[in-house]
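The next block holds one structure in the form of structure tokens; read it before the comments.
Yeah, one chain of the complex is gone here, protein chain that is, but the others are all in their spots.
And now, chain A:
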Amino acid sequence: MMHFLLLFSRQGKLRLQKWFLPLPERERKKIVKDMTTMVLARKPRTCNFLHWKDLKIVYKRYASLYFCCALENQDNELMALETLHRYVELLDKYFGNVCELDIIFNFEKAYFILDELLMGGEIQETSKLSIVKSIEASDMLQETEQKRRSEHPSSSEIIQNTTCF
């Protein structure tokens, strides 16, 4: 299983963190720091795999973002690269030509998409189409709910401020 998945920029700023194991906050911060230092120090044409403690670290750079995940010994690293790629494709499909800014300003959407792809460190859906449909349906559910509320506002709600957060 995957232990964690991190997205960070070339300056080391964290853009997304998904943990599949319970770890104290202090340890998470340390791991993030270790990962960013190790991965950013890698020369451009080296392989995408690292060894860290007893885990295999797989990372790939897409434009200005590094996607980095940690696997156990029996997991397939080459397949992990495919998983990271699949996530990028999904983000691309959703945002249309995704860039780092999309992920910064819509981080919660990036999490929602990730939660449709992975759960408990394992892949839950192998069909891109299926995931895209689920996300669209969830978004639709959110929108119709908000529309219903704006059509019938309760006394304490102000219309324009309930449309989104």
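What we mean here is this: a contact is a pair of C-beta atoms (placed from the backbone, for glycine too) under 8 Å apart; a residue touches a chain by one contact, two chains touch by 3 or more; residues count from 1.
Rule of thumb we're sticking to: contacts and distances are computed from a predicted model.
*Asks:* Could you tell me which of "AP-3 complex subunit beta", "Actin-related protein 2/3 complex subunit 5", "General transcription factor IIH subunit 2" or "AP-1 complex subunit gamma" is the UniProt name of the chain missing from the displayed complex?
*Replies:* "AP-1 complex subunit gamma"
*Asks:* Which of these touches the unseen chain: A:Leu14, A:Leu40 or A:Val88?
*Replies:* Answering carefully, the residue with contact to the hidden chain is A:Leu14.
*Asks:* Identify the residues of chain A touching the omitted chain, counting contacts across the whole complex.
*Replies:* These residues touch the chain not displayed: 14-17, 19-20, 22-24, 29, 45-51, 74, 76-79, 81-83, 104-105, 107-108, 111-112, 115, 119-120, 122-130, 134, 137-138, 141-142, 145-146, 156-158, 161-162, 164-165.
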